[in-house]
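The other protein chains are all here in position, but one chain of the complex has been omitted.
As written, the chain order gives the labels A, B, C, D and E, with residue 1 at the start of each chain.
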Amino acid sequence: MATVPMITDEEASAEVRAVFDDIRKTRNTNFINNFWRGLANDPKQMKAVWEEIKAVMGPGTLDPLTKEMIYIAVSAANACSYCIHSHTAAAKAKGMSAEQHGELMRVIALAGKTNHAVNAMQLEVDEAFKV
Amino acid sequence: MATVPMITDEEASAEVRAVFDDIRKTRNTNFINNFWRGLANDPKQMKAVWEEIKAVMGPGTLDPLTKEMIYIAVSAANACSYCIHSHTAAAKAKGMSAEQHGELMRVIALAGKTNHAVNAMQLEVDEAFKV
Amino acid sequence: MATVPMITDEEASAEVRAVFDDIRKTRNTNFINNFWRGLANDPKQMKAVWEEIKAVMGPGTLDPLTKEMIYIAVSAANACSYCIHSHTAAAKAKGMSAEQHGELMRVIALAGKTNHAVNAMQLEVDEAFKV
Amino acid sequence: MATVPMITDEEASAEVRAVFDDIRKTRNTNFINNFWRGLANDPKQMKAVWEEIKAVMGPGTLDPLTKEMIYIAVSAANACSYCIHSHTAAAKAKGMSAEQHGELMRVIALAGKTNHAVNAMQLEVDEAFKV
Amino acid sequence: MATVPMITDEEASAEVRAVFDDIRKTRNTNFINNFWRGLANDPKQMKAVWEEIKAVMGPGTLDPLTKEMIYIAVSAANACSYCIHSHTAAAKAKGMSAEQHGELMRVIALAGKTNHAVNAMQLEVDEAFKV
Partner (left out) sequence: MATVPMITDEEASAEVRAVFDDIRKTRNTNFINNFWRGLANDPKQMKAVWEEIKAVMGPGTLDPLTKEMIYIAVSAANACSYCIHSHTAAAKAKGMSAEQHGELMRVIALAGKTNHAVNAMQLEVDEAFKV
């Protein structure tokens, strides 16, 4: 159970309802996941996060699937269970194959390994990397 | 200063030297960065990590630049300063543009933001994400 | 299920019982939460933690509610699910309003965002901050 | 050295210059810290972060000093060195006394301690916390 | 529910089956835990991880129980719930007593505490530690 109530469609204020509507239209689905129902307790924050996600996760010089995989990587390092589930679902919906998922997990695991080894050794940054 | 000595070419055992040689040949440079000079204190581990990095970070269903960006993302979440420097240098060497770098940082920042918000709310994973 | 047994009132040693009694008296409730039932496997540690919590979390130059919110912030960053639940309950019991909870979560989210952005950029500390 | 160049006043585009100007006016100082000079590589992100910080960190149901202390707490847990320095400076500028700083650090330390103990025990959330 | 399917014995390829067999023989049990059933989605990675675990976690200059406790310590800091459960079970199977478990948790808790305090203070490394 969450530390905030999940705002239902019925409980949604006009401001929240407008974001719910935009999420439904943008994603072409009636489903509103708990992230939005939780954020809806703070309608201004909810709207700001939705605008930010639309601006950041859409196509740019990186494609949307690459961005979802980067999102999963950060979320795995931060042990954010919900985030890993939701962004893995999003990545699959955007076409991530099982092979790509496997490669993503290998890179995440390798980075976790060397991050820990490097921290334990407290390596100094090479001059060559400072340019 | 690191918690282990940086192994110089002169101090390198034959086993370490062989890995140094392979790194130089593979990367087409004479430069050996501190990561390898630190790991060289444990030659077996060093060789195993080098083989793993070659296997994981090469081309596959994800391209090498995408993998470097995922590596940076994990390293930023883990606050591994050396890793961020070395993999940002690697990503730039593999062609990451300033625009791609900027987009990468926006995704990392957004993931950091929502990871924290979601953890603070302790959201339950939606049934729809469990399929 | 936890990795240690939850110590019931019946199983509690005299040393543990004394701490249970003090918790009940101090909090004016019969309820002993799992944190204490788990720590009770190591009575000395349990007693020391209880004394520390009473000393640190009581009123001082910061008020108890502010301290609970700081506690939630650290726990969110560390992805400690139990801690977030228990200290959010404590903060609500100490009067945290829904508006304050919302503001707390905005600050936690913003800090998570900029922590990640700053780590990804590996910014040098300004001289002005070193005084 | 950072992984992105620090944008000087001379290099700043009109868009960046406008944010620099607003920072200077809002804070009543000529000093622009590295956080903004680094973010300025991505003017849109820089402007968005500045607007978010102004909206979140200003007075509300929590006072600005409390927010700075929450920010420090998250940053300590995330090991974001720059963030700890800059927000500690900000907290001091907003009147944080040495005693308050000391209390803040005690709470951060205690939370770090119990977060680790609780994670090691994998405690189940009490039913009483789920209401 | 995991983000990857758990590979059953029936679904296992010959390559996966060979690792399952080796796990069963090495551990002298028929039980294959979810870690391996999840990794089995990427047979090469699964085999590599199994070989690494056998090489690293076996006896050396540190005994296997000490290694399990170090593993638990890292996993607690990283909030990896599954890892804490599986390695605590492994440590108990290797003879960890309740007293040792208690001492382990005290050290983990103390390290978590001082890690947070030190990060909040941003202490400079003493010259004496740099030799």
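Things to note:
By our rule, a contact is a pair of C-beta atoms (placed from the backbone, for glycine too) under 8 Å apart; a residue touches a chain by one contact, two chains touch by 3 or more.
From a predicted model like this one, the values you see are computed outputs, not experimental measurements.
The chain omitted from view is touched by exactly one of A:Val49, A:Ala109 or A:Val125, namely A:Ala109.
Panel shows subunit C; residues 1, 48, 52, 55, 125, 130 of it touch the chain omitted from the view. For subunit B, the residues touching the absent chain in the complete assembly are 3-4, 41-42, 45, 74, 78-80. Although one chain is not displayed, its contacts with subunit D can still be listed: residues 79, 84-85, 88, 98, 101-102, 105-106, 109, 116.
We adopt the following convention: only the chains that are shown with their structure count from here on.
Counted by C-beta pairs in contact, the busier of C-E and A-D is C-E. One simple way to say how far apart two chains are is to compare their mean CA positions; for subunit D and subunit E this gives 34 Å.
The set of subunit E residues that touch two or more partner chains comprises 79, 84-85, 88, 105, 109, 116.
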